[in-house]
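Before any comments, here is the structure.
Entry: subunit A
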Amino acid sequence: MSFDKRISRRNFLVGSAVLAGTAPLLSACGGRSSAVAAPTGAPRRGGTLRVGVTGGGASDTLDPHIPATSPDIARVRNLYEPLLYRDHDYRLEMLVAESLTSSPDAKTWTATLREGIRFHDGRPVTPADVIATFRRIMDPDDPKSGAASLTMLGEVVAAGERRVEFRLTEPSTVFDDYLAQYSLGIVPADFSVDRPIGTGPFRAKDFTAGLQSTFVRNEHYWRPGQPYVDELVLINFAEDDARINALLSSQVDVIDQVPVALVEVLRSDERLRVLSSQTGTWLPFTMRVDRPPFDDVRVRQALRLVVDREQMINQVLSGQGRVGNDLYAPFDPAYASELPQRGQNLAEARRLLAEAGHPNLDIELVTAPIQAGAVEAAQVFQQQAKAAGVTVRLRRLDTTTFFGENYLSWDFAQSFWYTRNYLPQVANGSLPDSPYNETHWSDPEFLDLVRRADRTVDRAEREDLLKRAQRIEYERGGNIIWGFVNQVDAYQVYVAGLVPDRTGLPLSGYSFREAWLG
Partner candidate 1 sequence: MTTQVAVTNALEVSELRVHTLAGSPVLKGVSYAIAPGEVLALVGESGSGKTTAGLAALGHFRRGLAPAGGAVTASPRDGEPVDVLGLGERERRALRGHTLAYVPQDPALSLNPALRIGRQIAEVLEAHGYGASGEERAARVAEVLGEVGLPADENYQRRYPHQLSGGQQQRVGIAMAFACRPSVVVLDEPTTGLDVTTQTLVLRTVAALTAEHGVAALYITHDLAVVSAIADRVAVMRGGEIVECGAAEEVLRRPAHAYTRELVDAVPDLDGGGGLPEPDGDTETLRVTGLSVSYGEHRVLRDVSLTVHSGECLLLLGESGSGKTTLSRCVAGLNEHHTGTVELAGTALAPSTRRRTAEELRAVQYVFQSPYSSLNPRRTIAQSVEVPLEMLTELPKAARRERVAETLDRVRLSRTLAGRLPDQLSGGERQRAAIARALVTTPKVLLCDEVTSALDVSVQATIIDLLCELRAELGTAMVFVTHNIALARHVADRIAVLRGGEIVETGPVGDVLSAPRHEYTRELLANTPRM
Partner candidate 2 sequence: MSRLIVRRLLVSLAVLWLVTLLVFVATLLLPGDPVRAILGQQATPERIAALRAQLDLDAPVWERYLNWLGGVVTGDLGTSTATQGPVNDLLGDRIGASLVLLVAAAVLSTLVGLALGTWSALRRGRAADHTVSGISLVIAALPEFVIGVALIVLLSTTVFPLLPSVTLAPPGEPVWSQPSQLVLPVLTLALVVTPYITRMMRATMSEVLDSGYVEMARLKGIPEKTVLLRHALPHAIGPVAQVIALQLAWLAGGVVVVEFLFRYPGVGQALIDAVNNRDVEVVQAITLLIAAVYIVVNLLADIVGILTNPKLRTEVTR
């Protein structure tokens, strides 16, 4: 569970660039310099890496625990580190903690802090700092972003010089997953935003909200040799095209989030490299299972059969994505890959609709530019549904209204989620008490399976339960998950060390400690 929906939404309010087909006009193509060879060999140290990041605004912050916009996240990822986080392959990776183990009943988790790990100012990280960090996050008067998914956390206590115990109020077999959030960075007990100190690869030099921040190498960083660059500059860009033009005119070395339609254009420029990452980010259509006509499972099945997933990927994402099978969490070890890939079957869809008494189904799809490609996906769906005799009327809203009072009560709408594993995703969106149960999903059988899985420590047994739960969603769930979106970024050819990342965060998960300049 790495993204809080509320925050993501604010992200879009601020980063209005994502709205309504914002479009760069590629212009600075003049003076295409002779190609620079891509750097090879061992990483070189030194230099300044300038990064263009989407969005940001006057409410930008250096607070480790309430990152909202992309620039916020990029800053937090480089200044602070949580106990553990996801690596580029979406596996858990120990950071401030050296290990994290669970008690047999999954009610107590013990973290052992990394030997010799220090804050930017050279002080060692102590259990007291960890306890203070979580007290800050869980502050009942001012809960931070990460608090919402830590509801089972009872108390955090020191258990020796380098050990901290997390005592839960109820068992959680995937508590490690919950702790692996970038917004749970460990900070000293005397932390204040004015002195933004953490254990991250960089430390803050200066920061101007809404504009840019400059970080320098953290000499006390625990990974030997890293980071490679001396200085990291993160620059806000509200607009897609401004960002791309900055890259083209070499005003920045790296940018995040390239509009998919432009991938080919950028690829053809020999000065640039495109970084395309397969992710678990998905852009579903959401049907409310408690509202007609979607309360009839046959209607839901029919609409899933209406979608031509390949066409979706091609038209909406210009091919930058992978076909989905109405299931989320593709990187979860328990992902139900054995279920047959669903494809377009108009005849079957018509049959199901006729059976359900809706031979000429007429539905309204609420759409909004909540994410690049969302409105486009709605239009493609509308077109595909036409072939099945289903009339889809588009109701295009602005993002604010979409996430306004009626959010979660649209009968048929859209959503988007970043990469998560199965259980954290279920906790966020598929339980009756989930904060964002957009489909109003509350299947008793499913609930039972998920609850049992939560308590099952045995890995094989848990995977079995989860696969059965996924089968239920595959058969009668309310999401139409047509694909997973690639994250596409771009950088100058002389930049090295950026690798594809599955988390859905741009630019190797904004992890610039590995980047170097050739």
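Here, a residue touches a chain if its C-beta (ideal position, glycine included) is under 8 Å from a C-beta of that chain, and two chains touch if they have at least 3 such contacts; residues count from 1.
Criterion applied: all candidates are chains of the complex that A comes from, given by their letters.
Keep in mind it's a predicted model, so treat the numbers as computed, not measured.
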Check 1 or 2 against subunit A and report the one that touches it in the complex. 2
Candidate 2 partner contacts - residues on subunit A that touch it in the complex: 5-6, 9-10, 13-14, 16, 19-20, 24-30, 57-59, 148, 208, 211-212, 235-236, 239, 241-242, 245-246, 249, 251, 398-401, 403-405, 407-408, 435-436
